[in-house]
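The other protein chains are all here in position, but one chain of the complex has been omitted.
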Amino acid sequence: MIRRYALASLLIASFAVPQAGLAQAPEWSKIRIGVEANYPPFSQMSPDGKFSGFDIDIASAICAHIKADCTMVSQEWDGMMPALNAKKFDLIVASMSITEDRKKSADFSDSYYDIPSTWIGKTGSFSQVTPAALKGKKIIVTRNTPRARFLQENFKDSEILQVAKEAEVTMELAAGRGDIGFGSSLAATAAFLKSPQGTGYSRLGAPVMLGGAAQGGGVGIAMRKGEDALRTKVNVALKAITANGVYKTINDKYFDVNIRGE
Amino acid sequence: MDWQIIIDSLPQYAGGIRTTLVLLAISLASSLVLAVPLAVARVSPSWWLSRSVWLYTYVLRGTPLLVQLFIIYHGLAQFEAVRESAAWVLLKNAWFCAWLAFTLNSTAYTTEIFAGALKATPVGEIEAARAYGLGGFKLYSRVLLPGALRRALPQYSNEVIGLMHATAIASTVTLVDITRVARDVNANHLLVTESFGVAAVIYFVLTFSLVGVFRLLERRFLRHLRPQVDLPQAVPAAA
Partner (left out) sequence: MLHGYLPAILEGLVLTLKVSATSLAIACVFGLLGAMAKLSKSRAARWIAEVYTTLIRGLPELVLMLLIFYGGQIGINKLADAQGWGYIDIPPFAAGVMTVGFIFGAYLTETFRGAILAVPRGQAEAGLAFALTPGQVMRRIVLPQMVRHAIPGFANNWLIMIKASALVSLIGLDDMVHRAGLAAATTREPFTFYMAVALIYLTLTSISIFLLSRVEARYSLGVRTVQF
């Protein structure tokens, strides 16, 4: 008897909980966008729970152009691709670099910005940043990124400490858990070097350009493989906001330089 | 099912298994060593002593291990004073932070388990021991603790297995254990079975090995509780 009740309530619960949505029609009127919310100035959460940042503004601008109803979903960087694959959201606008490896699992839009990577550490700690100079030293980098791959291939004699997200690179560096960090040049500047914890730190050596937009790299918007209709829409929107000055407004709001990268 | 990816990632899993087992071993050793005196303090007639230990176990058991780990690893690093101090050499290291968090947490649970076992000591045993003039250290080391530790063995085995499962949380602070390897494989290849499935199989094997070890320990130390067999027949069985 109780079995019947239990089974019945379970069945009811299973119907009540997921809402069988219509198949995502080609019109894409409702889009969910995965954002990191933990990567200032590209993406951060303010005390009242609102998202802001370069990535957020670009995503909103694209949605406005496509005339779609967009919801931003915050997601840990660690699980970004799996969440996209699991249809938690439809687009990733989280400063994700376009790489050959990632292209095996997802499709990308055109690149929407491109900036070099930079070494960051205590001022004057390394006069030269070469594999020889960093032999045996600990380099902090975000795991599963082209930067990590670059280090694994070129800095084999150094110890590489891989952290779960970009924000942790400067956090661990400030905590003294590594000798030098390898991160994104602009995120490192705006957030960390200007903060009280960043005094005594600076960018070291020359910026490193990894797979720029010209070579099919840069930073793009990821979506599930095969979503060609969506991809076209996003690319059209990107071209439009670049042409009509919306991009420039957003760019100038956060940065002194043009980061479009083409 | 992409076997090639599994085979390619096996060396990483081997490293992950090593990390998990080392972390488990060192946390277990330290928490066991700390829990015994703390359990004695917990059942002490002195109100202050007992309550202080109670406060420690209450706070450590009432908050999630994940949050405790974050406080030790990320939180302490926030303070300039901590970073300048002598302890920083240790706290800088992710291994030390993880070991500290797991030890503090596991000690709290183990202390309560041992304290419960001590409280369950048959009153007659203590009376007899006191009648023989045993007291203080001898009372505990010869009579109370051996009995209590034996009594606590089944529940303690649950705690050890729980600790082994908890080591998966170390994957959140840069330690490359089994779970971290699985998450990396999943992030790079987006294959859930090949990544988490393999991790699940490995954890399963580890869990059942631990269960087996504790069965052996119970057979040795709780022999007196097993049903007696091979009693001499009162009446010879009819052929």
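For reference, chains read A and B in written order, and residue numbers begin at 1 within each chain.
The criterion applied here is as follows: a residue touches a chain if its C-beta (ideal position, glycine included) is under 8 Å from a C-beta of that chain, and two chains touch if they have at least 3 such contacts.
The structure displayed is predicted, hence computed values, not measured ones.
Taking the complete complex into account, B:76 is the one of B:23, B:39, B:76 or B:160 that touches the chain left out.
Residue B:65 is the one among B:23, B:36 or B:65 that touches the chain not shown. Checked against the full complex, the candidates A:60, A:85, A:125 or A:202 give a single residue touching the omitted chain, namely A:85. If you put the missing chain back, the residues of chain A touching it would be 1-4, 6-7, 9-10, 13, 17-24, 37-38, 40, 44-49, 73-76, 78-79, 82-83, 85-88, 167, 171, 174, 195, 197.
Although one chain is not displayed, chain B still touches it through residues 59, 61-68, 70-71, 74-79, 164-169, 171-172, 179, 182-183, 186, 192-193, 196-197, 199-200, 203-204, 207-208.
As a convention for this text, only the chains that are shown with their structure count from here on.
With centres set at the average Cα position, the gap from chain A to chain B is 38 Å.
Against chain B, in their complex, chain A makes its touches with residues 78-82, 85, 101, 105, 143-144, 161-164, 171-172, 174-177.
Taken in their complex, chain B has these residues touching chain A: 74, 77, 83, 88, 92-94, 172, 174, 183-184, 186-190, 192.
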